[in-house]
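As you look at this complex, bear in mind that one protein chain is not there, while each of the others sits in place.
The block that comes next holds subunit A.
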Amino acid sequence: MELISLSIGSLSLAAGLVVLLALSTYWAGLAVERSLLIAAVRAAVQLALIGLVLEALFAVRTLPWIVLMASFMLLVAGREVIARQQRRLAGWWGFAIGTLAMFISSFTVTVLALTVMIQAEPWYQPQYAIPLLGMLLGNTMNGVALGLDRLTEGAYQQRQLIEARLMLGAGWQEAIGDIMRNSMRSAMIPMINGMAAAAW
């Protein structure tokens, strides 16, 4: 398979666009050009480092190292989900719920895609496994972060209503059911939007 490699020239073109954006925001007086440039440099350095790690990983190609990389990606995604929450569940719960949800959804779909659809040899070939997992984790991360945030925020805002329903003998499923369904619905909006727009 022929790989498409990017030249220094095309990378400079992309970097130039970022500099142009920074200049425009400076002229427009938005006062974000500093953080924009810092973020761009940080992203470039991070991507270069990830490139180094991936290069090493692609050279080794053994399952334990790939599992280690995948677990690291999952934990980082779990940390990001927690960082997006305004009100967090106490203790380890918040991290565990979000991370477990992402683990089950993205890992099963990644393994299914690798073994049944792509049928690479071996199935865990990192050139396919890592980018695929990355994309799936990115998508589920959005959904899980939104869903958890809506759930905890809803429970906080409506705590008196929840308590009133408990007072009248409702079980927890009934007392918080509306909030649960609403947060699941919101969590699926980005995905549904993505698919709806793709259909055009």
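The working rule: contacts are C-beta pairs under 8 Å (C-beta built on N, C-alpha and C of every residue); 3 or more make two chains touch, one makes a residue touch a chain; residues count from 1.
Basically, contacts and distances are computed from a predicted model.
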{"item": "Protein that the absent chain corresponds to, by UniProt name, given \"Sulfate transport system permease protein CysW\", \"PmbA protein\", \"ABC transporter domain-containing protein\" or \"Response regulator\"", "value": "\"ABC transporter domain-containing protein\""}
{"item": "Touch with the omitted chain, as defined above, among A:Leu3, A:Leu168 or A:Ala198", "value": "A:Leu168"}
{"item": "Contact footprint on subunit A, counting only the chain that is left out", "value": "158, 160-161, 163-171, 178"}
